[in-house]
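First up is the structure itself, then whatever we jot down about it.
Note that one protein chain is taken out, while the other chains of the complex remain in position.
A, B, C and D label the chains in the order they appear, each numbered from 1.
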Amino acid sequence: MAVPMAHQPKPTLSIGKRFTDNGLLGVLAILIIGLLGYFLVPNNLALLTQIVAIALLVLSIDLVTGYCGVATLGHAALFGAGAYAAGIAAAHFGVTEPLTMTLIGLVGGALAGLVSGLVILRAHGLAQLVLSIAVIHLFHEAANKASGWTGGSDGLSAIMPDPIFGMFEFDLWGRTAYVYALLLLAVVFVALRLLVRSPFGMLARGVREDPIRIAAMGASAHSVVLRMYVISGAVAGIGGALSAISTQVVGLDSLSFTLSAEALVMLVLGGVGSLYGALIGTVVFMLFEDTLSAANPFHWLTIVGALLIAVVLFAPKGLYGTGLAVAGRLKRRPS
Amino acid sequence: ETIKVGVVGPFSGPFALQGKNFKAGIDAWFALNGNKVGGNDIQIVYRDVPQADPARSKALAQELVVREGVQYLAGFYFTPDAMAATALLQQANVPMVVMNAATSAIVAASPQVLRTSFTTWQTTTPIAKVAKDQGVTKVITLVSDYGPGIDAETAFKTAFAKEGGQVVESVRMPLSTNDFAPLMQRIKDSGAQGLFTFLPSGPPTLAFVKAFNDNGLKAAGVKFYATGDLTQESDLPALGEAGLGLQTTFHYAVSHDSPENKAFVAAAEKAIGNPAELSFPAVGAFDGMYVISKMIEATGGKQDAKKAVEAVKGLSWISPRGPVTIDAESRHITENIYLREVAKDANGKYYNKEIQTFEKQGDPGLAFVKK
Amino acid sequence: MPAQPLEVTELSSGYGPTRVIEDMSFSVPAGSRLAVLGRNGMGKTSLLATLAGQTRRFGGAIRLGGRDIAKEPSAARALAGLGYVPQTRDVFPTLTVEENLLVGLKRRPKTAVEEAYAMFPRLKERRRNLGSQLSGGEQQMLSTARSILGQPSVLLLDEPLEGLAPVICEELMEAFSKLAQSGDMTIMLVEQRIQSALDFADHVIVLERGRIAWQGKPQALAADHAAVERLLGVGGLH
Amino acid sequence: MTNLLDVQSLRKNFGGLAVTNNVSMAMAPGDRVALIGPNGAGKTTFINLVTGNLQPDEGRVLLVGEDVTERKSAERVRRGLVRSFQVTRLFYDMTPEEHVALAVLQREGTAGQMFGHYARRMAVMEEVGEILDQLGLTELRTLKVREIAYGQQRLLEIAMAMALKPKVLLLDEPAAGVPQSETNRIERALDSLSPELAVLMIDHDMDLVFRFATRVIVLAAGTIIFDGLPKDVTQDQRVREAYLGSYANAGTAA
Partner (left out) sequence: MQTVMSIAIDALAYGMVLFVISIGLSVTMGLMRVVNLAHGAFAMIGGYLASYAARDLGLGYAAGVLVAIIGTVIIAVPIERFLYRRIYGAPELTQVLMTIGITFCVIGITNFAFGPTLKTIPLPPSLQGSLDLGFRSIATHRIFAIASGLVVAALLWFLIEKTAFGIKIRAAVDNAAMTAALGVRTEIVYAVSFAVAIGLAALGGVLGAELLPVEPYYALRYMVTFLVVVSVGGAGSIPGALIASLLLGAIDTTGRYLAPEYGEFFFYLAVILIVTLFPRGLAGRLK
């Protein structure tokens, strides 16, 4: 295509193109797969809801790791902050309206994102990883100490969310929670699709590849990443709040290094730097783990380990990234 | 008909040993009593929560109830995991038998909860008396900085004050502590005659005891008191000589001398494979199965949580650990607490030797549960 | 007749699934100086990288002193006598200048680095600097010196003059000529400064889209204005 | 009239090495300056000091009369001081089109926008197309940068600088690695920029330098040894010895 763009007719995009571009296709996929899940495993909606909550955490890691190149093993701090914010609001202040709780989780997560962003962005590479570890431990320890508010290591219970819109109760089967979770995920997904394709998203990718180059263009890499951290905190916070609402407890594990590391593993498994990768990674990892640990609660860890190794060997770009590459190759072949 | 029992516990990860003991206790019960109760087969469905993770515990409990259709929930090594699942019980019409988690408040969380293990308050309180009886009046407490540790600290302080002793200092140690040498220095500086400690069983206890010996505190005659978590049987070979003489109070020692226990240990050792791995969660699980079998009997296999729980309130029997009763009011187990000392038997095997019995101990911690 | 130092037959290579070098054949006699020219992105770098074993080869043979090295890994080719100075210089950033040179020594004694210092006194001054702290030209000198220290029988140079001061360029070209004329080394040079390349070379190939579009003597190319215009996009040579 | 750029007594030492030794210079609107000198003379370091990628030990940098010595490099860029890199610094997973679009958006101040796609903005796309066209990169606009040849990456480096519409442009060896056939593109691109713009160019290609520059500064061992007209520089004995070599004899100064 040698003709410069300027000579082309107005770059209006066809409806189909717009559709895929804005991630509407993705949303449709989320909803369809989600509903399939509802009908295929109606008896395990609690797990599916938990998957959605963790998926939000993984998406939020993707924002900073995949799009900005920040190494972090402390992202559960943002998730846990959201969970505790929502949980404390419900248990201590009687704010039990689910939408409000979600909003409080969002704000809590965003604040935690701001705080950890300010700390973590003081270094790069390995040192940054260590800062993120320090942050998660500090958050964890703080929550452990403030047991009056958080229940400490016994967990924060007595979270009793109201029915959504006063109509849909959170029941034993977890139907309400699951539908709510799916809708939240769909909304967040659309917002993030817009975000990563926006000029800001492009700037963030630039920061990931070369912050000095970004500075030479007159933009501040630090401020870009910090903003992304806050957004990421909001997303993780929604996930945390969702977890608090659906399980009605918040434990210290939601602020743990283990959760951070596990979520990162899910992201890499799916494929870093793409929202679909984050979702696929979470779903595959958690379903795999759940099935295996139910089949053999004693030795499933070995198989999960083998899965991770196999993914690196056979799908080095993650499941989604490698899937795309293979699809691309197949498409190219016939021509 | 088959009655399913869902057991949630740590079967992999850092606490896999304790989960393995759950399973050994349950298997032992089946080996001794068969898996039929009044024409109903009992089937166990295991679910793994490797580390305290209430969200996962709750999701699994829910799955057990809704998908697997279990009539009983049991297991629960960690308090938050148990707490998380209590919220389901009423709607699910399922009783829950806690086989380990040791925070007093759990039984208060739902009228459908029973416990066949112990609470930290219960195992801690007697040792304060032991200390006083041995003429120790100044004690420093060192506990791991998390729920059970804090329970132990409060329990000890309360009991020791009642005995007229003085806790000169209370130290809370982060769970991640690897090197206890600086804390030994603190003990020295505190001028206490004895120390009371609570640590989760496993690697830290080993490092703690070694530091105690290596830093000359044992030689200096500082008395060492702890709950039995610190000298659980599976850790004794690793502690080796360093553990000799340690005094702890607990509800169960594998060495307990009774025909019931002999039978239990024989079955449980077989179930667990390596006898050295047998430890206290097994007995909690074993007795838990006893209580569940009684509940099944009472309901004739029908799902009726209220009736089932009602039926075992006040139930007494001889457990491998000694005589026990399910307290009708609190639904927690009343049991003997023993003072034990680590000793070496004729074959060179280390064991907890029971030297004193505190009979029919309830849970003093219940009085402190916030309502 | 002794085997040619470098003989390439029907070579094709590329990146991933894409082919960049197509069906290329040529040979270089001992002690000769071959210049490879071509416009941007025509595959000059790719050709050299393929010879050095750094790209994916699809087919064809590469004979070094008669032996086919096409299937051997990069290190084996280097040990067989192939030297490579990449366009991006590839100085080791965390090694000092001296350490950079030591890596290139292959099995020679450490004292041989003095040869490099004699060639580029500037490097001696900066011997304790890290590679990442060198100026662009210094990096270029280091990369070249490092390869020459390995005493290759065939030296592949990808734009070795880029970023060097005019005086240094002259000296370097002279040094290369001497090395080639002494018969110890055969040189294959990619260069953007067409005039310098033609002054230096005794044989020229011009690439276009991964194929050889012209080959012959430098004087012939200078005379063939049409070819120069078409293949190199330059009006005329002085 | 104020100078666009005014550099006063800059000093920088690396360890014991005085890389920039009391360097002062100024540029007025429309200046076309070539900075030449032997390898390792401190040219790149000088640019780094001016742009704020390095902090000077001493001295000041004034941009349109304002002291920016303490300002971060990004702030200097926003005030119109733009550079290109000697060793290309590009985003290897992004396309040339995205590079230039990002620069244009950044200049407009809308690079932080969190919605919408640049390709939907006519004005931006038009400008991007023009710049890419000017540097002959149109065909490559949707390839990943890691897949394009080095010489083309160099051109993209310049495209980005142009898209920022600077007041002062510092080019560090823009033509290195660019084939002769393409260097004239760079020249034409530079010609198309505002005549008010001051450009400082480092290059070792003397033909280009003499075609481009209206003034030549020679730096050696961190000190300015010559600052004057191109035609005079080939006559300077020190410059001939230290730098030009036989080029001076060829007398090709345009």
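Rule of thumb we're sticking to: contacts are C-beta pairs under 8 Å (C-beta built on N, C-alpha and C of every residue); 3 or more make two chains touch, one makes a residue touch a chain.
If you're wondering where the values come from, they're calculated on a predicted model, not measured in any experiment.
Colleague: For the unseen chain, which displayed partners does it touch in the full complex?
Modeller: A, B, C
Colleague: Based on the whole complex, identify which of C:Ala30, C:Ala61, C:Leu102 or C:Ala175 touches the chain you can't see.
Modeller: From the options C:Ala30, C:Ala61, C:Leu102 or C:Ala175, the contact with the absent chain belongs to C:Leu102.
Colleague: Would you mind spotting which of C:Gly14, C:Gly150 or C:Gly163 touches the chain that isn't drawn?
Modeller: That would be C:Gly150, which touches the missing chain.
Colleague: Touching the absent chain in the whole complex: find that residue among A:Ile33, A:Val119 or A:Ala158.
Modeller: Here the residue in touch with the unshown chain is A:Val119.
Colleague: For the chain not shown, which residue from B:Gly13, B:Gly191 or B:Gly245 touches it across the whole complex?
Modeller: B:Gly13
Colleague: Would you write out the residues of chain A that touch the absent chain, in ascending order?
Modeller: 65, 71, 119, 122-127, 129-131, 133-135, 137-138, 141-142, 257, 261, 264-265, 267-269, 272, 299-309, 311-313, 316
Colleague: Tell me where the left-out chain touches chain C, residue by residue.
Modeller: Counting only chain C, the missing chain is touched by 52-54, 73-75, 77-79, 84, 86, 90, 92-95, 99-100, 102-104, 106, 130-132, 146-147, 150.
Colleague: Across the whole complex, list the residues on chain B that are touched by the chain not included here.
Modeller: For chain B, the residues touching the absent chain are 12-14, 16-17, 20, 142, 145, 171-174, 176-179, 181-183, 185-186, 189, 202-203, 206-207, 210, 214-216, 234-235, 237-238, 240, 273-274, 276-277.
In the analysis below, only the chains that are shown with their structure count from here on.
Colleague: Going by the contact rule set out at the top, which chains touch both chain A and chain D?
Modeller: In this structure, no chain contacts chain D and also chain A.
Colleague: Based only on mean CA positions, could you tell me how far chain B sits from chain C in angstrom?
Modeller: 74
Colleague: Could you give the separation in Å between the centres of chain A and chain C, each centre being the mean of its C-alpha atoms?
Modeller: Each chain reduced to its C-alpha mean, chain A and chain C end up 49 Å apart.
Colleague: Between chain A and chain B, what's the gap in Å when you average each chain's C-alpha atoms?
Modeller: Once rounded, the distance between the two centres reads 37 Å.
Colleague: Draw the chains as dots and join the ones that touch; what shape do you get: line, ring, star, complete or other?
Modeller: Topology of the interface graph: linear, an open chain of contacts.
Colleague: Between which chains is there touch?
Modeller: Chain pairs that touch: A-B, A-D, C-D.
Colleague: Could you pull out which chain B residues touch chain A in their complex?
Modeller: Listed in rising order, the residues are 11-13, 16, 19-20, 46-48, 51-56, 58-59, 62-63, 65-67, 79-80, 83-84, 86-88, 91-92, 103, 105, 109, 145-148, 150, 174.
Colleague: Can you check the complex and tell me which residues of chain A touch chain B?
Modeller: Touch residues, chain A against chain B: 41, 43-44, 46-47, 49-50, 53, 141, 144, 147, 151-155, 157, 171-174, 243, 247-254, 258, 293-294, 297-301.
Colleague: Using the touch definition from the top, list the residues of chain C that touch chain D in their complex.
Modeller: Contacts found on chain C: 15, 38-42, 45, 87-88, 122, 126, 133-138, 140-141, 159, 162-171, 192-194, 232-234.
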